[in-house]
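Removed: one protein chain of the complex. Kept in place: all other protein chains.
Up next is chain A:
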Amino acid sequence: MTSATAPTASVTTADAPTVLAPAERAIQTIGGDLTEKSLRLHLEGLPGVDAVGLEARAAGLGTRSIKTSSKAWALDTIIRMIDLTTLEGADTPGKVRSLVAKALTPDATDPTTPRVAAVCVYGDMVPDAVRALGAAHSAGRDDGVNVAAVATAFPSGRASLAVKLADTREAVAAGADEIDMVIDRGAFLSGRVGLVFDQIVAVKEACRRADGSYAHLKVILETGELNTYDNVRRASWLAILAGGDFIKTSTGKVAPAATLPVTLLMLEVVRDWYRLTGERIGVKPAGGIRTSKDAIKYLVTVAETAGEEWLTPSLFRFGASSLLNDVLLQRQKLTTGHYSGPDYVTVD
């Protein structure tokens, strides 16, 4: 990735000032007359990313050694931050039920194992997930497990806005606490940042429940398709301006998915936003994080970049399926003193 070629900057679209949806954060940051042009100028005004420095910093953060009691704490924290995910075409109600069972009791041999933050499923599976969770469904409470639904024509995002909004509303109405939406990467890469912005604002509005509260909105940037770190920074900023509660790296369907440098960059964005506004935005790396060792590197990066206040499920999540089993194996090793094996965790 280089910072020299950024498709967002090189392509210009319609000359007429397109007035954008009045998102509160964007108006406060950019100014009252929010147009496509003013948004683009704002995004292009963001400083470029030092790619070499970013990767070196990420590699440096990955070398920390976390042992014994710190490791035990890290493993439990990782479990509490996991969005346990199944996003397959072959998902069945039975598969969702077993996923929920795993989310509630990750390790049947050790009842002290914490629960995961959420289960993440396709929108049409939300009723099954809610039913399976029963009383353990958080549904706005602080304890319990959330239901997250991917929406807006996940994973490609190639559908009309009406379809995306219907997708979102249906999931929220079925009881989803969190919506993972994908941005229109095609529009972003061809410079139509206003379109991307308006869609996020519209989806955010579709997250509103009947009682006026909102489902949490996670905005998936699909960084593997954005090509440059500069684009990742702009897209992150754009997603926050439009009202995202979380920015998420990837769908997990595109390689490369989450990488440490990209996550570090997104953490820098939320740190900068916090310094600017005092508001904390969450970050969710998803896809490709399979080992405890990798996940601990992410925790180190969070603590060193955004700060330890971010080491909570409301501000940092892992989108993962196979990660949980590896964390459980490591946890069993710490508890029992001997190495465990895949026979002692569930088959995914």
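In this text, contacts are C-beta pairs under 8 Å (C-beta built on N, C-alpha and C of every residue); 3 or more make two chains touch, one makes a residue touch a chain; residues count from 1.
The rule is short, and it goes like this: contacts and distances are computed from a predicted model.
Per the UniProt record, the absent chain's protein name among "Aldehyde dehydrogenase family protein", "Nitrate ABC transporter ATP-binding protein", "General L-amino acid transport system permease protein" or "RagB/SusD family nutrient uptake outer membrane protein" is "Aldehyde dehydrogenase family protein". Remark: the omitted chain is touched by one listed residue; of A:T35, A:T105, A:N227 or A:S340 this is A:S340. Not every partner is drawn; the one left out touches chain A at residues 332, 337-344.
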